[in-house]
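Excluded from the complex is one protein chain; the other protein chains are retained at their positions.
Going in written order, the chains are labelled A, B and C, and every chain counts its residues from 1.
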């Protein structure tokens, strides 16, 4: 798998081969994405923040979480493809915007000002 | 922005410059991801499936949705980076698995068997 | 079960008997709530809006959806109890507020103005 574009193309083919384009409306895919993120969040719900930092080394939880991340990414890629959004470009634009909006000088280490990554 | 690896590196730097690594535990980032997906879902909640197909041409909704997709992708990339997961590789693995599990012969056009993309 | 207050009391006891108060922080419960809502959303993701209206008569899906609604309500009740929020009172306040904000005259049948129930 070279890049997101190739993944999107493979998902297009995957849907076409099964005649699933009819189900893949942006509305439905946004719901599917929410469902998968729910499963991902559930993996971390009872962990302390510290435990969540080392979960990647847990032989049981680690492959499960990798699978959930994959599911989220698959639906996100498919949804963005249907909406004609270039994920990398959109993320880059947003990151530039946030870099100016949340200057290190003002937001350094502040939990008060709530650190939105994005 | 070349690829996901470069995006992840920029997010690492973004967090470091603001001393926000302390907030970026996988637990917290999974929550932030859920929050952003909630905003994305809200964009589609009152649309019919058909309307959701053409929302990309709506001059008002379209940039907003692009921004939400970016937010989701930024948090997903940051979370996967902290967990040492290669998103493209994980998605590829999952897609191969699903291709075998949901064969076109058996699952073609079936809404009954529920079409999981992933 | 008489009312929400009794449900909250039983959940308090349920947690105490298992020594699970340590896991039941508002942060963790909000995550658990998000996970359960993800499961609920997944029940509807491939249905058309029309199909979703009759799903309550589906002998297979109906008990599953009832169980998901229960899960969401249980976590919501537990979370509100820990935060000392009276759900009925808070909902009533919000509904009064929305009734004034979204007057029938202005918002009647409008999909444009997006109909927030709440």
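Everything that follows uses one rule, which is that a residue touches a chain if its C-beta (ideal position, glycine included) is under 8 Å from a C-beta of that chain, and two chains touch if they have at least 3 such contacts.
What you see is a predicted model; the values in this text were computed from it and never measured.
J.: For the chain that's not shown, point to the residue among A:22, A:48 or A:98 touching it.
T.: Counting the whole complex, the residue in contact with the absent chain is A:48.
J.: Under the stated touch rule, tell me which residues of subunit A contact the chain that is not displayed.
T.: Missing-chain contacts on subunit A: residues 27, 30-31, 34, 41, 46, 48-49, 111, 114-115.
J.: Of the residues in subunit C, which ones touch the absent chain?
T.: 1, 3-4, 7, 10-11, 14-15, 17-20, 22-34, 36-38, 40-41, 43-44, 47-53, 55-56, 65-67, 69-80, 82-85, 87-95, 98-99, 102, 104, 107-109, 111, 115-118
J.: Contacts of subunit B with the missing chain: which residues?
T.: 23, 28, 31-32, 34-39, 41-42, 44-46
Here is the rule we use: only the chains that are shown with their structure count from here on.
J.: Any idea if subunit A and subunit B meet via the same residues, over half in common, or different ones?
T.: Same: when the shared numbers are divided by all numbers used, the fraction is over half.
J.: Rounded to a whole Å, what is the gap between the Cα centroids of subunit B and subunit C?
T.: Chain centroid spacing, subunit B to subunit C, equals 24 Å.
J.: Once you find the CA centre of subunit A and the CA centre of subunit B, what distance in Å lies between them?
T.: The answer is 3 Å.
J.: Hunt down the residues of subunit C that sit against at least two other chains at once, touch-wise.
T.: 31, 34, 41, 46
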